[in-house]
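A single protein chain has been omitted from the complex, and every remaining protein chain is retained in its original position.
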Amino acid sequence: MKEEKQTILSVKNVVMDFKIGGKSPLSKKNTLRALNDITFDLFKGEALAIVGESGCGKSTICKVAMKFYNPTSGTMAFENKDVHKLKAQELKNYRQKVQMIFQDPFSSLNPLHDIYYHLKRPLKLYHPSDKITMKKKMDEYLTLVGLVPPEDQGNKNPHQLSGGQRQRAYLARILSVGAEVIFADEPTSMLDVSIRLGILNLMNKLKRENGKSFVYITHDIATARYFADRIIVLYAGHMVEWGDVNKVIVNPAHPYTKLLISAAPDPEREGFVELPVLKDKESEVTVWTPESKGCPFRSRCPVAQERCSKELPQVREVSDGQFIRCFHNS
Amino acid sequence: MSDLLTVKGLSVDYVTANGGHVRAVDNVSFSIKEGQSFGLAGESGCGKSTIAYSLMRLHRPPALISSGQIIVGGNDIVHMTEKRVQQLRWSEIAMVFQSAMNCLNPVVTMEKQFFEIFRYHGITNDKRVSRKKAEELLSVVGIPAERLKDYPHQYSGGMRQRAVIAMALALRPKLLILDEPTTALDTVVQRDILKCIYDLKKELNFSILFITHDISLMMEFCDTIGIMYAGKIVEQSSSKSILHNPKHPYTYGLKNSFPSLKGEVKYMEGIPGTPLALNAIPVGCRFQDRCFRSCKECFTMEPEISTINDGFFYCHNPLKVG
Partner (left out) sequence: MFKGDGVYMKKIWNSNIVRFFRNSPKTSIGAILVIIILFLTVGASLFTSIDPTNRFDNEYHSPPSNTHILGTTQLGNDLFSQTLYGGRVSILVGIFAGVLTVFLGIIFGISSGYFGGWYDNLITTIINIIMVVPNIVLLLIVAALIDGVSPFLICIIIGLTSWPWNARVLRAQTMSLRNREFVYSAETLGESKLRIMFVEIMPNMLSIISSAFVSTIIYAITASATLEFIGFGNPLSCTWGIMLFNANKSGALTSGAWWELLGPISGIVLFGAGLTLINFSIDEVSNPKLKAQRIMRAYYKVKKAQAKIIKKLSLNNTRMEG
């Protein structure tokens, strides 16, 4: 019994290349392929987690979606219109509907302006009305995110709030813009441990009661399982495994997912766990270029074959709603 | 096993602009035995980093040690002369800092940085001998010898942290302090590095003081864990007791802040409220605002120490067994 799922954001075959190298016209420029063939759909009212280590490209997806970069190829469509070709009124509409939460609560709010200012600007830009209505709306949003009493908290400056309260204030700002899709780029990694779940629970509430969709980007698989409905595992800019979050985490099929799960802390575990990974020169994420061939994980994969260094594996459905890119056991 | 480090009643204050002071560490006592790994867990503002820096007297004004003793090898560090403390640093106690880029000189090659350690502590003045020693140390942590000539920014994050560990172990210290060594790194690299440290611990037999906020990671790696809140150690016990049998509500709440990868996904709350600001300490127990088991005494009196088989806790209304 599957309910009708409405696609709100559709990403197809996005490739993102960066030129790195010196600034002068004489220096050699190398091309770094940060994203390779990213394809996913985001449904209304769901939370999609994108998990991977640093350097895998998860923040880049966010930046491409927020139009900081234009993809080298591929499309991102919001309400069936290509995001990177929008102009004027449609662009304004996109900016309103798609917003982002940043990782660092200490610099995502301007230190010189109070919280009311941060909520007033979006209202003025997108929902202008008289002072009283705006104040009422602002207080409503502050109460919704848990910053009570709204009068006191609204008049405070960011440095008077704790990290968790700042993230909540930022969520209130996103609500006042009226966003439907929220990209959360590691929203809790710089917060104290005991308040992380508070923020995630708030995001969950917004998802269930207000119908917002979230793209939750993180390196912490445990919170991805707690909050998200579906998950994508990224490695060196490639989607290596994706699908329903419980299936992927409880029954990982791709060797990299297995590695991530065994590396996550587990207090009940006795003794030391041998990580299922080959020792490469460096145990960090591979750098990918447009000329690279084969599977990006092959140099660290314990079950790599000849094929893996020559061709990129095709997408395979391992079970209902779980997909991987791997030759192993196919 | 004898005690390697004993801390008795240590208090560290931060002097504020109007002449007053804020007590960041309040009357903390613990001891670390030889070959033991002791973990200090807590959130921001609980004072754990302050303790780490004070142990080697690396704290800078406006921080001051206002009372207490830190006894290493029979001598009290708090009252030692600066010269003696400098000799002690690195040769008996060494520290690995949170971000490797914070403690590596970015304009000096790794080879030279090792040479400076050896030269300053009088081990050797010969560059060739120092290079050989450095190569040995780097191979122990898994960095190839030819990387010795590189600058720190040419290393990847995990490699840098391993190089810093090698530098810390250069003089075979008896105690290694790890101040959030892996917070800035990914899980896979993190596990690699911690395994490396523990292998070295087995081989060289030094003690570890492991400071972090990630209590689930700590439970895997440490023998004894001390939980800190608002400048005090509120519970200290073996890691198994903390895992299965926490007594202090804060410990229970901290454990409840880490969703698990196995088992069913259920609603978890963490701990309501925010960590205590140290300039507004309430009367009575410091955890009263956030505690789900607070009773009348909690608002009037500070709890007394209660000892159990392998540790202690401070609580008026602790959790019961099970």
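Per-chain residue numbering starts at 1, and chain names A and B are given in the order in which the chains are listed.
What we mean here is this: a residue touches a chain if its C-beta (ideal position, glycine included) is under 8 Å from a C-beta of that chain, and two chains touch if they have at least 3 such contacts.
Predicted, not measured: the structure shown is a model, and the values here were computed from it.
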| item | value |
| --- | --- |
| Per the touch definition above, residue among A:Asn13, A:Asn30, A:Asn70 or A:Ser107 touching the missing chain | A:Ser107 |
| Candidate in contact with the missing chain, chosen from B:Val15, B:Val85 or B:Ile281 | B:Val15 |
| Residue in contact with the excluded chain [from A:Ile20, A:Leu125, A:Val148 or A:Val315] | A:Leu125 |
| On chain B, residues whose C-beta touches the chain left out of the figure | 15-17, 19, 21, 60-62 |
| Chain not shown, touching residues in chain A | 66, 68, 91-92, 95-96, 99-100, 102-104, 107-114, 117, 121-122, 125, 170, 173, 177 |
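Keep in mind that, in the parts below, only the chains that are shown with their structure count from here on.
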| item | value |
| --- | --- |
| Centre-of-Cα separation between chain B and chain A, whole angstrom | 32 |
| Interface residues, chain B side, partner chain A - complex | 43-44, 144, 156-159, 186-192, 195, 198, 213-217, 219-220, 243, 253-254, 257-262, 265, 267-272, 274-275 |
| Interfacial residue positions of chain A with respect to chain B in the complex | 53-54, 162-165, 192-198, 201, 219-223, 225-226, 246, 249-250, 259-261, 263-269, 272-273, 275, 277, 281-284 |
